[in-house]
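Below is a structure I'd like to ask you about.
One protein chain is absent from this view; the other protein chains keep their places.
First chain written, first letter: the chains are A, B, C and D, and each begins at residue 1.
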Amino acid sequence: MTQTALMATLILAPFVGFLINGFRYRKHSANVAGGIATTMAAISFICSVLLILDLMALPTESRRIVVSFFDWIRVADLKVNMSFVVDPISSIMILVITGVGSLIHLFSIGYMHHDKGVAKYFAYLNLFLFNMLLLVLGDNLLVMFVGWEGVGLCSYLLIGFWFTDQEKAAAGMKAFITNRIGDAAFILGMFILFLTFGTLNFHEINSLVPSSPEFSWLAPITLGTLFLFIGATGKSAQIPLYVWLPDAMAGPTPVSALIHAATMVTAGVYMIVRLNPLFLMAPNTLAVVAIIGAATAVLAATIGMTQWDIKKILAYSTVSQLGYMFLACGVGAFGAAMFHLMTHAFFKALMFLGSGSVIHAMHEEQDVRKMGGLKKYLPITHLTFFFGWLAIIGVPPFAGFFSKDEILWMSFQSPHGHVGLWTMGALGAALTAFYMTRLMCLTFWGKSRVPKTVHPHESPLLMTIPLMVLALLSIVGGWIGIPHVIGEVLGHIPNIWEHWLEPVIVVPTMPHAEASLEWGLMGASVLLAVISAAVAYHFYVQAPEKPKALADKIKPIYELILNKYFVDEAYFGLIINPLVRASRNIWYYVDVNFIDKTTYVISDLVRGGGGLVRGLQNGNIQQYAMYISLGVVLTLSILLMR
Amino acid sequence: MGQDTFQITVNCIKLVLVFLMMVQAVPILVWLERRGSAFIQNRLGPNRVGPLGLMQLLADAVKFLTKEEFFPAGGVKFLYYAAPVAALVPATLAFAAIPMSAPVHIDPFEMFGKNWGPYTFFWQGFEINVGIVYILGVSSLGAYSILMAGWGSGNKYSLLGALRASAQIISYELALGLSIVGIILLYGTFNLGEMIAAQQGLLHFQFLGHTVESTWLPNWGIFYQPLAAVIFFAATFAESNRLPFDLAEGEAELVAGFHVEYGGFKMLLFFIGEYGHMMVAAGLMTTFFFGGWSIPGVSYESVYQWAQGAAATNSGASLLAGLIHFLVWTVKFAIFLWIFIQVRWTLPRFRYDQLMDLGWKTMLPWALGNTIITAIVLLIAHS
Amino acid sequence: MPNLDFLTEVGLTHYLILSAVIFCIGMAGVLLRRNAIVILMSIELMLNGVNITFVAFSSYLGKMEGQIMVFFVLTIAAAEAAVGLALAVAIFKRFKEVNIRFFENLKG
Amino acid sequence: MPLGGILFIAVFVILFGCLMLFLASKAGKRVYDPVKFEAYECGIPAQEKKDTKISVKFYLTAILFIIFDIEIIFMYPWATTFRDFIQSGQGLFVLTSMFIFLLVFIYGLFWEVKSKALEWD
Partner (left out) sequence: MSTDAILFWILAFMTVSSALTVVLITNPIYCALSLALTMVGVSALFVTLNAYFLAGVQMIVYAGAVLVLFVMVLMLFDLKHELQAFTRGKMTGALKLASIGLLAGLIAGAILMSNGILLTKSEAFTSPDMASDTTKQLGHLIFSQYLFGFEALGVLLMVVAVGAVALSRSKGGTHAKS
């Protein structure tokens, strides 16, 4: 098969699945609908593997497969091709999207088995995959934006999937509107970049980037990247636009795993990595990215510590981990960002699916206070979740350790880094270890607080197989990016990851550092994590009354955190309500009193004029035909007289 | 029509002869039908007038002629009288386009002090490039005479019978037309003469580069398109309103369908029209599926060579060969006519809904399937 | 002896004039007849007038496009007749009326 | 051009038919009887003339016939040229385009069957 055909199949297979399931949306069979959707996702996965094999066969410098299907827009200077590119960055993304996506599709068959709208569900899921592939593979900003909007739409549809529940429908709308704010900024960023470079193609933009960084805040590249970053904060749930993600947990759990943990929310990180030469030339933007990333990582982690809803905890954890990725971008460690993106996709998808399995077992119960001791009921789920836990808190040699350590090390050592950033990162890591351990303890360990009416049971094989695969990936996924210092010790294991990304990612020139320093920082972060995990274990298993006492002691702070720093309320009070009031005033004075009245005058005039000639339109077809023939006569005679 | 007076004259005479042949075949068929039905039903049939009742034909004709002329009170005069005449035209026009034998080549000769020729005369009313389409088009005019008769009689049985008959005819025209698509695919032409030419010799065809050849089977269309043949033949039964499809005249319900109010010669004209359709169908069956005038196992050339020995001139040989082939054609043709008659006395009548179901839901899909399969096989065999 | 060439030499012009005549007859039918079904028939007349033009040009210019056009026009005309008659029948079944002026009452 | 022949035989047949009718009208004897000229009604006196309620089915059948007839006629040029197309290597393309057409046709037929438009009871 040619690459064009492979690419077309890769992108269109989910779309075909969407069409098939979309047209049979009234059907109830989860096996059929899910079978179709999963097959399509798997086809995509196979195609992406084949494409990547093709890509690997190319020499390192020219690892880039571009497939152009047709000219999409051709207006004046704006030339946009519907073309797609597979290079080292997007190759990782498509692997993650289609691979993890397929697993989640498989899991969904079991999870959504009793739902009425299962065909619709799988149709949306396939549509999401299609749009995500557009986003990732698009070789210019506009195609990416199509996918960007498409995934937003699918996210909205899937969050509000059970739209008969008012709250869930509202959560969908919240996600959509919050994303729109980011998208508007994205469009503005795109305009600025187009004005600056005259193209929207990534490759061209990256090759046109000036060689020296610009330091003004108002310089075009800085402005453009800033706007793009605002767009990214919308999609990737960063301060200040992170509020939608926790609410997005209203959707089915596999959706949370796929869209709100593994793939869509990483789109912002991906976009920045794609444009990394551009961002590197805008140090101001990088600083903003790093600070916002670090702040989000810590802030979300603190909120995560106080939540009682298993999915909300994971959601805040996601926000926090995304913060890490942005931190990495901000310090110029784009490779590390991509690395963390991938490992995070593995272990977070695993944890979400695991929580889905738990929720499934608990008959839709999501409150961790009503769980506990589930280890003996859900052995497989527990074991896989356990590996995910080890990965996220950064215990070597699990996947999370390598990626997180890389980020922390870079934030310390990179020319764009800072000690403060490292401190915040390390703090975030400690907090992560704490709340994740808390989650483990409350859910799986300790005494059972399960109500008598609920009888937990292990999920079917269809759901546990994806869990096992993801658990395996969470264990070994990090081994492709082993840092040099460890690699040296273990016997010259190369860092495959950096090597792979080398042609497309600018690696910042690092000041020389002692290996001992790196070992020390690594040890410190692991130690911090282990300590806080131990504290959490003590709090929630050995002495379950302690947390409450502690919370009472620092009641104001605890309340603040429990209520998520009142961010939602602040948004309402400061932005939404004034906006509504102002709009109402504008509506009354401008619309009703001015525009409407003007139109009435015009419409009266038109109506009067119409009254004069309405006699002609009397419904008599023959008269109409006569008008036509008279018109023809007139035209003909004019033509003949000429 | 021709380049000169001789050709025009011959062609006109030929046309009239074809028409007369059609008209004359009707009494014979009526006799055959009556004797045949008697034979099938184990009785004697007409056997008093002349030897074997053969003179019955003449007696019938006289009787028809001397029947009382009458016009129903509620009728429409023009339509009432025009209908039987209109029934004749489509059948004749269609029948005249059917090739009955090999073309006759006449060498130049001298007559009335002028040089004439050379000529080629087709053994048919006229040779038409788009034969099938022409025949379909002309015979689709048959519905008019029925509708005219039904309306012109001013009788509700007539009208009902006419509507039924025309609905039935057009329903089966679909299956008919669609089964022909397979035949056209097979021969790649509309021309009936070329179709017959394509059926000469022994069964042989190309398949995926191999030549498949039979040692004794003739190269007839029936071996390539058996399904089309069945559908086509069944549809022609319905087209000519014969049992088991003679719903239009179902005696028990409609007394006699659209020609209740007709008697005497007008009735006879309808008969001629109906038998004409039958003959067109038999002729087309022969042409499409059974090699037309060709003799299985004997090529035209060998017949012609034999005729050259028997006749003095080339023209005479050509004429003689034509005659022999015409006889062969007549035999094939007569067999099909006999099948028509035998079916009529063998099968019971359909119910109207069964009839429509058969046309729309059975024959049309089968014909469609036949077309598709033929096309696919052609594509595979020739590429 | 008057020049009778136009009688004996039939060319493209003859066909065009014939088609114009048929077209105008059909047009008159559309404009003047009362019966909706007859009006539909007159429309068929007009279409046939045009078809003659197409075929005449096709054969005199040696191009097949004209015939393709006629083929398509035939199809569309048949489709139009089917739908038009279905409408007329629907109205007739309800109101027992085929006068074209009656159809005015159906507006709104 | 066989047109002359067609016209000739058509006119001939019409004349022949008229002659037959004329002969028959002259040959037969005529006895006037008003009952004889009434419409045939199985012996009972004719009631309302022909204002019979007739099923719309007939008309529906005719409409469907037109449409399917045209679809079939579209296959004729295809059928004659299909071999040429195969020879020029475009066979598969033409076959596919015909299949798309046929698919629509089959869908139409299927719909008619499903919607019971072809049901006679």
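Just so it is clear, a residue touches a chain if its C-beta (ideal position, glycine included) is under 8 Å from a C-beta of that chain, and two chains touch if they have at least 3 such contacts.
Small disclaimer: the values here were computed from a predicted structure and weren't measured.
**Q** Missing chain touches which shown chains?
**A** Visible chains that the missing one touches: A, B, C, D.
**Q** Using the definition of touch stated at the top, determine which of B:136, B:268 or B:303 touches the missing chain.
**A** That would be B:136, which touches the missing chain.
**Q** Using the touch rule from the top, list residues of chain A that touch the missing partner.
**A** Within chain A, the residues that touch the unshown chain are 622-623, 626, 629-630, 632-633, 636-637, 639-640.
**Q** Write the list of chain B residues that the hidden chain touches.
**A** Residues 1, 79, 128-130, 133-134, 136-138, 140-141, 143-144, 147-148, 150-151, 159, 162-163, 166, 170, 173, 177, 190 of chain B touch the chain that is not shown.
**Q** Considering the entire assembly, which residues of chain C contact the chain that has been omitted?
**A** Missing-chain contacts on chain C: residues 7-18, 20-29, 31-35, 37-38, 40-42, 44-45, 48, 51-52, 55-56, 58-62, 64-65, 67-68, 70-72, 74-79, 81-83, 85-90, 92, 94-95, 98, 100-101, 105.
In this section, only the chains that are shown with their structure count from here on.
**Q** Taking the mean of the CA coordinates per chain, how far is chain A from chain D in Å?
**A** Using C-alpha averages as centres, the distance is 65 Å.
**Q** For chain C, give me the residues that contact two or more of the other chains.
**A** Residue numbers touching two or more other chains: none in chain C.
**Q** Give every residue of chain A touching chain C within the complex, in rising order.
**A** It is residues 618-622, 625-626, 629 of chain A that touch chain C.
**Q** Contact residues on chain D for chain C in the complex?
**A** Touching chain C from chain D are residues 56, 59, 63, 66-67, 70, 74.
**Q** Touching residues of chain B toward chain D in the complex: what are they?
**A** Residues in contact with chain D: 1, 11-12, 15-16, 18-19, 64-74, 81, 84-85, 88-89, 92-93, 96, 125-128, 133, 153-157, 159-160, 163-164, 166-167, 170-171, 173-174, 177-178, 181-182, 184-185, 188-190, 255, 260-261, 264-266, 268-269, 352-353, 356-357, 360-361, 364-365, 368, 371-372, 375-376, 378-379, 382-383.
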